[in-house]
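Just one protein chain is left out here, and the rest sit where they should.
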Amino acid sequence: MSYITKPKVHHPALQQNAIGLTRRDYEGTITTLCAGCGHDSITAAIIQAFWDLSIPPHKVAKLSGIGCSSKTPAYFLREAHGFNSVHGRMPALVAGANAANRDIIYIGISGDGDSLSIGLGQLCHAIRRNVNVLYVLENNGVYGLTKGQFSASADPGSLSKKGEANTMDAIDGCLLALTLGATFVGRGFSGDKAQLVPMIKAGLRHKGFAFLDVISPCVTFNDHEGSTKSYGYTREHNVEVVQADFVPPASAITAEYEPGTVSNVMLHDGSWVRLRKVAADYDPTDRDLAYRHIRDRQKAGEVVTGLLYLSPDSKDLHDQSNTVSTPLTQLPYDTLCPGNDELQKLQKRFR
Amino acid sequence: MSYITKPKVHHPALQQNAIGLTRRDYEGTITTLCAGCGHDSITAAIIQAFWDLSIPPHKVAKLSGIGCSSKTPAYFLREAHGFNSVHGRMPALVAGANAANRDIIYIGISGDGDSLSIGLGQLCHAIRRNVNVLYVLENNGVYGLTKGQFSASADPGSLSKKGEANTMDAIDGCLLALTLGATFVGRGFSGDKAQLVPMIKAGLRHKGFAFLDVISPCVTFNDHEGSTKSYGYTREHNVEVVQADFVPPASAITAEYEPGTVSNVMLHDGSWVRLRKVAADYDPTDRDLAYRHIRDRQKAGEVVTGLLYLSPDSKDLHDQSNTVSTPLTQLPYDTLCPGNDELQKLQKRFR
Amino acid sequence: MDRVNNFAFKIATANGTGSASANGLIMQAIFRMGVPVTGKNVFPSNIQGLPTWYEIRVNRKGYTARTPDFDLMVAMNPATYQKDVTELRPGGWLVYDSTWPLDDTLVRPDVTSLGIPLAQMVNTAFKGVRERILMKNIAYAGALAGLLDMDAEIIRTLLAEKFSRKPALMDSNRTAIDLGYDYVKTHFPCPLPIRLAAMNETADSILIDGNTAAALGCLYAGATVGAWYPITPATSLMEAFKSFCQKYRVDPESKQNRFAILQAEDELAAVGMVIGASWAGARAFTPTAGPGISLMSEFIGLAYYAEVPAVIFDVQRTGPSTGMPTRTQQGDLMLCAYASHGDTRHICLYPSDPREAFEFAAASFDLAERFQTPVFVLSDLDIGMNDWMVPKLAWDDSYRPDRGKVLSAEELEGVKTFYRYLDVDGDGIAARTLPGISPKGAFFTRGSGHNRFGAYTEDGDEYVEVIDRIDRKIQQASRAVPAPVIRHAPGAKMGLVTIGGCHAACLEAIDILAADGVPLDYLRVRGFPFGADVTRFLEAHDINFIVEQNRDGQLRSLLMLETGVPIERLESVRYYGGFPMSANHVIAGVKAKLERAA
Partner (left out) sequence: MDRVNNFAFKIATANGTGSASANGLIMQAIFRMGVPVTGKNVFPSNIQGLPTWYEIRVNRKGYTARTPDFDLMVAMNPATYQKDVTELRPGGWLVYDSTWPLDDTLVRPDVTSLGIPLAQMVNTAFKGVRERILMKNIAYAGALAGLLDMDAEIIRTLLAEKFSRKPALMDSNRTAIDLGYDYVKTHFPCPLPIRLAAMNETADSILIDGNTAAALGCLYAGATVGAWYPITPATSLMEAFKSFCQKYRVDPESKQNRFAILQAEDELAAVGMVIGASWAGARAFTPTAGPGISLMSEFIGLAYYAEVPAVIFDVQRTGPSTGMPTRTQQGDLMLCAYASHGDTRHICLYPSDPREAFEFAAASFDLAERFQTPVFVLSDLDIGMNDWMVPKLAWDDSYRPDRGKVLSAEELEGVKTFYRYLDVDGDGIAARTLPGISPKGAFFTRGSGHNRFGAYTEDGDEYVEVIDRIDRKIQQASRAVPAPVIRHAPGAKMGLVTIGGCHAACLEAIDILAADGVPLDYLRVRGFPFGADVTRFLEAHDINFIVEQNRDGQLRSLLMLETGVPIERLESVRYYGGFPMSANHVIAGVKAKLERAA
């Protein structure tokens, strides 16, 4: 495919990549998310990754479902086609788009509600189909856009902003993906750009479904027990207004730490998450080992991060469907229509 | 709850259980499935299990989705309420019914298409919710009722009746259930009543979601490579009729074998399945061990059968919702309505 | 003209700044003064930073519809200065934060600007970012109190009530109120010509939103199972139901719940849970919005054909697709009436305000169980999420749930053989049974073809017999749903017909049009299928203006289909931009039609 690069005058300070584009060229409209939302940090990492790889933005398609997370495709790659679709159904759109045009680089953005509740079935089957897409699950354990109900990835025992405890086990997207035979499974943290950017790049390069679970704290709604005063304050006001509408000003959480080590990260509400980065010598080619490692650390109250599994031989949707290497969208009509003579011939069958 | 037992004159030869009912009393209308269909064997095992447990049929509710498998609730427990609903959505119905009346014993019947394709999301969430039901997945690797397309549990490489190879990995219901934190996971074979009946009983007794994956060969549509002549014959006829409408007469496959051993079972089409029964000393209380065992044998080309996992402490939907022990359907109205005085009081809030 | 207790103002802020509490305080204070008031919260579909507005209309005559022109604007959001200032009527007042110089975009020669150094005052008075942001809102509330002559005593009482258990908060709120109040009193001629004066018009009323009221209806009707998937603007209905249950449905001894609320994984599951629970014998419901109804369509057809009760609240928002989730519309009228494939027809109720939301919510369970079918309660974002002034809710303690034909074990002993779909009474309604009651009561429920005995069938005549009976059954319901509200005007030749939340705007418009020499008879449909009185009304008028909030005239379509009244008699008047309908929309629409006719 021929990449069109556009001449542009840039502020000299802005560094250019191999195809002469600056990070700015990979940005989108400005975010409408809460100040300090983890999702915005992920957006920044995505911009960095695409820039590093010198991918022409218009060769990318960015799709999403519905949710705060699913809004973020508007905030990167201005020059890429975007599709903010319906809740939980983005995997089907990507499968169809990818079947139609295999030359596009697909990135799907979703949330834990979008992926693990309403969209769980589609996610599982997109994994099975091994659709060639980087699937980023921006995981905050709540439904942000609908104001803080538990999602299926909320930790058991955690308290909602309304003060109710979650009674159910969390679905671990990585364990699920491994069980379904995913060919690429990774987990990151929105605040750890150093770890996240390389995983995004690896996922974009992967031929097949790259599942990337990114823990992405919700500033506004994942208050837990022992939360700040503002919490009591907002709850107080809940009584007399339709919805608590105060969002405390906050800034994004960051955490950079060494492979093999554990890092305790405090969330906006004062609660903690223990992140365990896979060791440098971790072997990501053994599916069962990956599963066991996640489970073992889980029991120790830790959340494993890093590139957890990478299939040595990944056969994507097109390999499986044995489609031609030319995108179906680019096949000339005359190579598709058998013509009238053939139509007359084949109708002998119907006499 | 008081069980109504009905006086009936029985053929002396028919043995009665603790509540004076014979196996006949646990039967339903006669099957309309193909002769030799594995599903009918499962129905027989279900009848046996309910009879053994002396459960009054009308204290049971049997629900299903859509498919040949989902038709079977009509073939057992004539005196139980039945609900043959819509495709893949039975888990939601059971959750609602169970929430409303916790005293009923619920059994849900589904197929691999019903559960692992269209119904996958609902199945996963019913497991998470730990709804108190015995969920029987009658697994034949195909869509029987729609004439033999692959289901998500079809083995990779297997050939459809139309001769196409399945390219995708099979979803293993048991691995999935374990990953989602199921509290009861078992696998049986329709032809192994000796193993199946006790597992059904255990599942009925379990407080929570009992997931039972039962391999149940489809006489008619799971033809594989190197299949009988009839196959070629029917395919030949495919050419000129809307659908191949010939079903070879067949009889159910049975296999009884010892714990810890492997049994090679030949399916109607001449293909083989290697069943590995868990050893007598197998410990079913370790979720991770169960997962590993299934995976290990899987790599050896074996399908593990038996009661694979049983959670020591299962909290079902009602434990989690902290509902009263009386079924909600039986609460007197005056215990539900606060009355007008209270209505007037509470409206002070709105002034 | 005299603007005392007859004006409207608007407060422009950014989402997430906590202005809702200040706005609520103002609403409540006016209400407590006995003055009729309405508030419309116009918020964005995000959580923080996007523009949000709160509109308050004060009207001594009690007109509660939204009005689009404003006498006063509190411009707190620079992002919308330009737009906001244009919405002021000439001669109006602009309140802005004079901590910074008046922005050019705000300058308008024909309005009076009232600058108040809100940020500055608040920053000196309070520490902590959070408190400063919040108290700035309370401060403008104080300013408005002074400018509009609110009863300071009432405000003090309200704060006292609200923060009785939080003295610290009470103090800061008082301080903030005084900051604004004192500043305007000393710097501006207070009160303005638009001002408040105590009345006695609200004593028997409450300020309540429709979702809360509907939740109360479910509570009082004895609903025990609620299943839902969060979606704006329906979310607060289930949240209110939950909080009421936590207060009134917890067993005092065991501390256990006499209710079960299931947060489903999606809307398909939510309605499935409702159908399952109703099938098992509970009163169950699910609140949702348009996208949810679309997803529930298959299940709705099952409940219709298998005849299982189900109550579904559709709090309508602007469609199609995701549309504008925080804007209102009446776009699901057709969908709900005929949802699902094949021949179906569903009972629908159309509340016009929170009080009817309460009453119809309760009634919906009786209808669903009596007719063994899904029942839709269609409100909308305006009714569901805004605070409306309505007469106090009342409950008749002699009420007992109408469970419809549900056979008890004893009754079953009486019948020889029970057949689920046999029309024994000839009223189109067959008796049902609940699981676990009696061996004689067992039957097999299915969405596939069945005959009157409940057996599977592929026989055409047996199939037809059952669906024809179901059709008769639903038609019966036209007599059981709430009757239309009808008002006759002396000398009226034409009619005005509307639905749901358009009520308020239509009543106001009718008065104005009457004064203009255009008297109109009035009908508001409240239930579907329509009754004979609806047909009669339409036929009695050569022209009926059909007023509704959707693009395609869906109410008009339903009226055409169900009454057979010719389209020439049905003139469509529509507004569907997402705001609640106001009298101007109705008047303009009617006049346009009349001119075209003339």
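Letters are used for the chains, namely A, B and C, taken in the order the chains are written, and counting of residues starts over at 1 for each.
Basically, a contact is a pair of C-beta atoms (placed from the backbone, for glycine too) under 8 Å apart; a residue touches a chain by one contact, two chains touch by 3 or more.
Note that the structure is predicted; figures quoted are calculated from it, not measured.
**Student:** So which of the visible chains would the left-out chain be touching?
**Tutor:** Result: the unshown chain touches A, B, C.
**Student:** Which of these, C:154, C:250, C:406 or C:467, touches the one chain of the complex that we don't see?
**Tutor:** Once the missing chain is taken into account, the touching residue is C:467.
**Student:** Could you tell me which of C:102, C:154 or C:324 touches the chain that is not displayed?
**Tutor:** C:324
**Student:** Give the residue, chosen from C:352, C:557 or C:582, that touches the chain omitted from the document.
**Tutor:** C:557
**Student:** Have a look at C:298, C:402, C:423 or C:533 and name the one touching the chain we're not showing.
**Tutor:** Of the listed residues, the one touching the omitted chain is C:298.
**Student:** If the missing chain were put back, which residues of chain A would it touch?
**Tutor:** 1, 4, 6, 56-61, 63, 73-74, 78-86, 89, 91-101, 103-104, 121-122, 124-125, 129, 317-318, 321-325, 328-329, 331, 333, 335-340, 342-344, 347, 350-351
**Student:** Provide the residue numbers of chain B that touch the chain removed from this figure.
**Tutor:** Touch with the absent chain occurs at residues 32-35, 66, 68, 71, 86-88, 117-118, 120, 143-147, 149-150, 152, 162, 220, 230, 233, 236-237, 240-249.
**Student:** What residue numbers in chain C mark contact with the hidden partner chain?
**Tutor:** 44-45, 290-291, 293-295, 297-298, 301-302, 304-306, 318-327, 329, 331-332, 334-335, 338, 340-345, 446-449, 458, 460-461, 463-464, 467-468, 471, 550-552, 554, 557, 560-561, 564, 566-568, 576-579
The rule is short, and it goes like this: only the chains that are shown with their structure count from here on.
**Student:** What are the two chains with the most C-beta pairs touching?
**Tutor:** B-C
**Student:** Using mean CA coordinates as chain centres, what's the gap between chain B and chain C in Å?
**Tutor:** The answer is 43 Å.
**Student:** Note the residues in chain A that touch 2 or more other chains, in rising order.
**Tutor:** 117-118, 120, 152
**Student:** List, in ascending order, every residue of chain C touching at least 2 other chains.
**Tutor:** Touching at least two other chains: 28, 265-266.
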